[in-house]
Structure formats: C-alpha cells, structure tokens
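Note that one protein chain is taken out, while the other chains of the complex remain in position.
Letters A and B mark the chains as written, and numbering starts fresh at 1 in each.
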Amino acid sequence: MSARRRVAAGLLAAGLALGGLATAGLPAFYESFLYIIFSWIALATSWSLLSGYAGYFSFGHGAFFGAGMYTTATLTTALGLPFLATLPVAGVVAAALGAGIGAVVFRVKRLRGELFGLLTLAVGFVLATIVLNTRIDGGPGVYLSAVPLPRLLSSPTGTLYLLGLALALATVAAAYVIAHSRLGLGLYAIHDDEDVAELEGVPTLSYKLIAFALSAGIAGVAGGIHAMYVSYVTVGETFSITVPLYVVLMSVLGGARHWLGPAVGATIIAASLYTFTGGQQAVLGRAAVAFVLILVILLLPEGVVPAALARWRRWRPHPLEIFTTAASTPAPAAPAVALTCENVWRAFGGIQALRGVSLSVEPGEIVGLVGPNGSGKTTLINVISGYYAADRGRVVLGAEVLTDRPAHEIAGLGVSRTHQIPRPFAHFTALDNVALAATFGATRLTPGQARAEARDWLEFTGLGRRAAALPHELNLHERKFLELARALAGRPRVILLDEVLSGLNPAEIAGAVRLIQEIRGRGVAVLFVEHLMRAVLELCDRVVVLNEGTVIATGSPHEAMRAERVVEVYLGKAHVVA
Amino acid sequence: MLEVRHLAIAYGGAPAVWDATLEVGEREVVSVIGPNGSGKSTLVNTIAGLLRAHSGELRFDGVDLGAVPSHLVCRQGIALVPEGRRLFMRMSVEENLEMGCYRGEARRARTTTLERVYRLFPILRERRRQLAGSLSGGQQQMVAIGRALMALPRLLLLDEPSLGLAPAVVDQMFEIIRAINGEGVAILLVEQNVVRALEIAARAYVLEEGRTVADGPPAILRQQSRIREAYLGLRDGGDVNP
Partner (left out) sequence: MPSLTLLGQAVVSGLLAGGIYGLLALGLSLSWGLLRLVNLAHFALALLGAYLTYQLGTALHMAPGLAMLAIVPAFFVLGMGFHAVFTYFRVTEFTSLLVTFGVAVILESLIQWFWTADYRRYETAYATASIRVGPLFVPTLEMLACLTAAVLALATWAWLRFSYVGKALRASAEDPAIAAAFGVNHRRQAFLLSGVSAAYAGIAGTFIALISTLAPSQIWAWVGVVFAVVIIGGLANPIGALLAGLLIGVSESLTMAVVTPAWAPLVSFSVLILILIARPDRV
C-alpha cells in the first residue's frame, strides 16, 4: 500500500470511528472535550501551512480565528443567515484578510523571522481594537444563543462535534496533500532559503500568498464554528493572546514542518490543559505547558513527531535503495539558445558595480568571466539570474528578454546557477535538493518524476551514494558538487557557474573540470566565473575580462590574458614589459 | 618570530589552504602573493585567530597560537588589517581606533599611540568624530591600519591594503607601510598587486591553490615565470597542458 493510501485510509478510519462514537451517543461532556481538541487540531494544523512549512512564524492566527467568529456572529444575528451558510463566508473573509496582509507584507524582503512575528501580533491587536470600537461588536459582545443550530445528531453539541471533526480531518488531509505536492515542496524550500528557492524557480510570492490565504481561511471556518460553541462572542476572549500562543506551542511541540505534527501537539496540549481545569490548577497547567515548550524548543527543535519518526527509522532501518541508473543524463529540455547581455549597468548606493557590460554565450560554449576581486563578476551573474534588477541594458535568452522578469521565471526559462558558497536547502536531503530544481526548473516535472531524475544527476556528479544525506553531513567538495547537480537538474539551456572550484583540492578540481566539459557537450551554454586560471585556460572557448565593472578584454584565453591591459590589471605595470 | 609550517585550513566556501609554510623575522617585511582564491586571506585570518587550522604548526615567539583563544591572540603582539577593512561602520573614527587598544598594555598607552596614529594620518584627526562608514575608501583603509597600530603590534598583518584604492592613494599607503616598518614593526603583507608587493618586501612567498610553491627574495622571484603563470594561467611557451 502506498504511503498516500495508508494516510487516506488512516484518516478515513479515524473519521468513521470518531463519527460513529458520536452517533452511538457519547456523553455531552466528552463531545465537548473532543470538540475542543478538534478545534485546536484545525487551528494548529492550518497555522503550520504558512508558519511551519514556509517558516513565516505568525503570532496573528487569533486574528483570522476572530475574523471568522465575528463573521458568523454578525451574519447569524444581524442578518439572520443560517449558521451553516455563514461558515464558508467566515472562511472567505479570513482568507481575504490573510491574503490582503500578505500582499502588503510579503513585498518587503526583510520582513521575515521575528519581524514577521511581531507584525502579525500587532495586526491581531489592531483588528481587536477595530472590532471593539465599531458596530461589529461595539463593546458588550454578541449573543448567538437565539441562533438555531441544525441538528445533525440528537444533541446540539453533537452537531458541533461533527463539524469540528470534519474540519480537523479535512485540515490534516490538506496538510498531508500539500506537504507532498509541488506547493509544499516550494514552501519547504522557502523556509530554508527563500532567495535560493526563487532562483531555483519557485514562485515564492504567490506560494506564500496561497499558503497564507489557506491558513487564514481554515482558521476562519474554525472561528465560525467556535462562535456557535461559545454562543457569546467578546473581543477580550476572541482576540486574547491564547490562540496565537497555543497554536505556536502545539505546532512547535508536535513538529511544525510535519503534516501530522501540529495535530499531535494540539492533542497533547489541549488534553493536558483540559485536565487542569478550574482555578489554581489551570494556572499551573499553563505554566507546565510553557515549560514543556521551552524544553522542546531547546532539546527537540524539530518537534516530537519528527524526532519519534527518526527514532523509529533508526530502530527499523529502511532497506538501502540500490540505484542501477546508467546515468543517462538527458539533454536540455528546450532547444539550445544563446545568452546575450547588452550594455548592462548596475549600481549599489554610490558604487557602480557594472558599467555597460556586453557579452554573449553560444550553446555548447564555455565563456570564462574573469577579473580581479570586486570587478563585478558575481554581480553580473546575479543580474542575469534575476536576483538583482539591471539599472540599464538588457539580458536576452534566445528570443526572450530576461531583464525585469522575476527570478523564478528566468529559472523556468532555462537559466540556472551555482553559488560561490554552496547554499543547499538545509532540511532537504541531497536527493530532494536536486529534485526541487527538477520540479521547478525548465522541465517542470512532478515531484515523483523529479526524484527519479534527481538520482541521475546525483550519479552524474558522483554523489549517488550520498542521496539520503543532509547538507550538513556533506563535506565542502560534496556540497560544491551538489550545487552543480542542482543547477543541472532543471535541464538548463544556460548555466552560470560562480567559482565552483574554489576550496577544492587538485584531484577534485580535475573531476569538476571533466564534469563541466561534459555539460558543454550537451549543448548547454556555460558562463564560467573562476579565479583558478589553469582551469579557465583549459576549459574556456572564450574569455571575458572584467575590471571595475567594464569589459577590458575578450577573445581566446591566450589572447585575452596576454592583452596589455589585462596583464597590467593582474600584475601591476612593471610586468607588461617583463 | 612567526613560524608557519605545513598549515592546512578548510572552511565552508572560503578558499582553502592545504600546505602553507612561511616565516617572518623581527622587523622584516614579508609578502605573500598569489592569484585570487589561492588562500592568502584564509592564511592571515588564521594567523590572527579568526579561523582555526586543521593541522600544521603555527607559532609566534615559540607560542603555539592554535592553543590561544582568539580574543587573546592580539595580546601576543599580532594585529590584523583585514581584507575589505571591516571597520565598525556605525562607530566614530576615534572609537574604531580605540577598539584597537582594547586590551591591557595598549589601553594604558592609548593617548600616546593615538597621537602617533594621528601624526601618521593627519586627516583622521580632522575626521575623528565622523562615523567610519562615511569616510572614503582610502580614509577607511587608514582607520583600519590605525586601529591595528593602536594594539602596539610587533607583527602587523596587512590583507590587500591596496584593494579598491586609486593609484595615488596606493602610493601613499605603501609609503606608510614602509614608515611603520621603520619604527620596528614586522609586516606580513598579502597583496594582489605583485609589483607593489615585491617592491616593498625583503622576501616573498608565492601561494597557489592553497600551497606555498615558491619563496625567496623579490629579485629572484621576478625572474621566475611561476608568478605570471599562476596569475594569468599562461605558460611562457603558450601551451596549457605540458
């Protein structure tokens, strides 16, 4: 049975069992106890879609929950809509709120990590103030006791129980599906290194918006149901710090990056809070939960579920997968084309890093880009790959103008690159690092196909046996080759190599040089930035020499490196005659 | 005074050093030359205590620097002028200089040394209240050198002091290095600019792909094709693979 079917069967069985329990006539106390757990499962799991998967920790989940509560409260009491009809509206309102906030906030690059957390916290307080001071609430709170509750079961609590159960299961199922989809892969990559994710072809902005809207929408529906459960909605209770606090705790405890982690964390915390009810005990219970949170963050930063899974795997190790690929590495996905830079300018503050650079790379050609430190080589690579915008000039790939396109579109058109200091996704295995590039590069494979193809590229770069290793387990030479495999996996038409040889020993350099020759053999255009001149002369068909952002020589390696200007720049004046 | 034997250092993405050997005597000026990416900066940063070596010997006055915590290396009498200057940009010029004399002896001599630095770089006296980040490249380089002098070093490590400076400023910088050496400070200079580096040094080492491949007095090194080859990748005959 495939993993996907096992999960589907498990969720279905849980749904039938818990649903059956209620129809069999569960005491109301247990119904409401379990309802609370379901509600927390939906909240914590929905929170993790953005905050766990993509690493944008939000302390504003209460705002979306509250938006849902007040939507249902207002629609049922003021407009007299039926309760069930308000739930989708609650979801849409909260999702729109999330997407709206995201549309503003995600455009500001630095608003990540703790700044995003603070911002979402503030959004919650602002929303609370607005609700409190407008006709939405106005101060005294909203009573829903007169709103009719459809009877799905014999008791009203039974209805809420079933609604909560359905939402919790649907949310966990959605979390599973997303975790194993293209979207999930992209979100995980954003978590580890958002800039690299974009450069590898992940449409980061739209993925974050989708995740935020979905996450907020589910919280909104949960809020809508909860409004009916509490039947008296007040600003103080709705927007208190409790919801954002507990969803963070639950997800982090269970494992925010795992689809099941938040559900497990929610069950543990909600159940233990419920056992400490009433007065002083509740206070100590809260302290105990906070203490456990601290311990988990410090000792099991990945959460309980991933830690348990890791232990389980160690105890019952998977049979080693044997690769028997013939390393039949495919050619580029699209017809070969040339890359051209036309008069590219780029400044940082007052410093002109590029002053009108023009160059071209033909298919199957290796063009060396050399020059002293600070001459603008890496800046040019960043402009071509879309990480920086050009101030003036254009970059053209075949018939497509790349300039001013977002980086992920450029990657999708078949431009890939390596980073001077390797930047693998830290939580991805070597295989998944490469598979991500195959998923989002020019080939657009499904995650399943991408993993199969990723194996080939790992074999090609000699990393086949390290497929399951995490980046921190690789040595420098392996990380450098992983960069190469990742750049190749998108089946690029143009590949930009930024000092792939630095830090390697002579034997490793010889290996890398052979690899690059093979890459050229496939008709890929290669732009090769390198300080190691021995390799530049061995590999390059042509050389472009940059100095202070200007091309000072081009031509065959021997011609270019003998040019008077070049010798002067490299060695100083006296050597020209020597 | 400084002895480096078969040092190996490999970190993250920084150019690695596989086998570096060099020596600096009292009051000597020694240059390390080699193309970009050959590991020159990695080497001086390790001597200054910023990085740790994997193997090999690193001694200063017989003391094993590998066993000295990085914040105590400067107490031995070694001060670094790092590549790219790395000033404390949000602090004033004078505060940057004062960070140089943070420790022990040097702090007690603050006033006299500060006076000496200001005599060496009069422009810094004028600018002493300004934020370091607001200075020109050449002035920032002066602050970086001044900061290192404040530590009263016996060995000054200079990492690419001419990088990004206009030719006239480079001339001035090398004058100053000579003057500092004239006061009895030994100098280990890492330079891309081969001509300058060989002009000023009594001896030089050539670093290539993390190994010291040649050493000797400048007059002899200048004759060798090795340097040209390393920098430009060209053999004199013109062929690449012998």
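The rule is short, and it goes like this: a residue touches a chain if its C-beta (ideal position, glycine included) is under 8 Å from a C-beta of that chain, and two chains touch if they have at least 3 such contacts.
As the structure is a computational prediction, the values presented were derived from the model and not from experiment.
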Contact partner of the left-out chain, one of A:41, A:248 or A:415: A:248
Candidate in contact with the missing chain, chosen from A:28, A:85, A:115 or A:351: A:115
Hidden-chain contact residue, picked from the options A:57, A:188 or A:570: A:57
Candidates B:9, B:32, B:48 or B:93 - the one touching the absent chain: B:48
Residue touching the undisplayed chain, where the options are A:12, A:284 or A:510: A:284
Touch with the omitted chain, as defined above, among B:151, B:165, B:189 or B:206: B:151
Absent-chain interface as seen on subunit A, which is shown: 57, 104-105, 108-111, 113-115, 117-119, 121-123, 125-126, 128-130, 132-133, 139, 241, 245, 248-249, 252, 280, 283-284, 286-287, 289-291, 293-294, 297-298, 301
Absent chain, residues of subunit B that touch it: 48-50, 70-75, 79-80, 82, 86, 88-91, 95, 98-100, 102-104, 107, 147, 151
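Keep in mind that, in the parts below, only the chains that are shown with their structure count from here on.
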Complex interface listing, subunit B residues touching subunit A: 10-16, 18, 35-38, 160, 163-164, 192-196, 209-210, 222, 227-228, 230-234, 238, 240-241
Residue ranges of subunit A touching subunit B (in the complex, touch as defined): 372-374, 420-422, 476, 499, 501-506, 509, 531-534, 536-538, 557-558, 561-562, 566-567, 570-575, 578
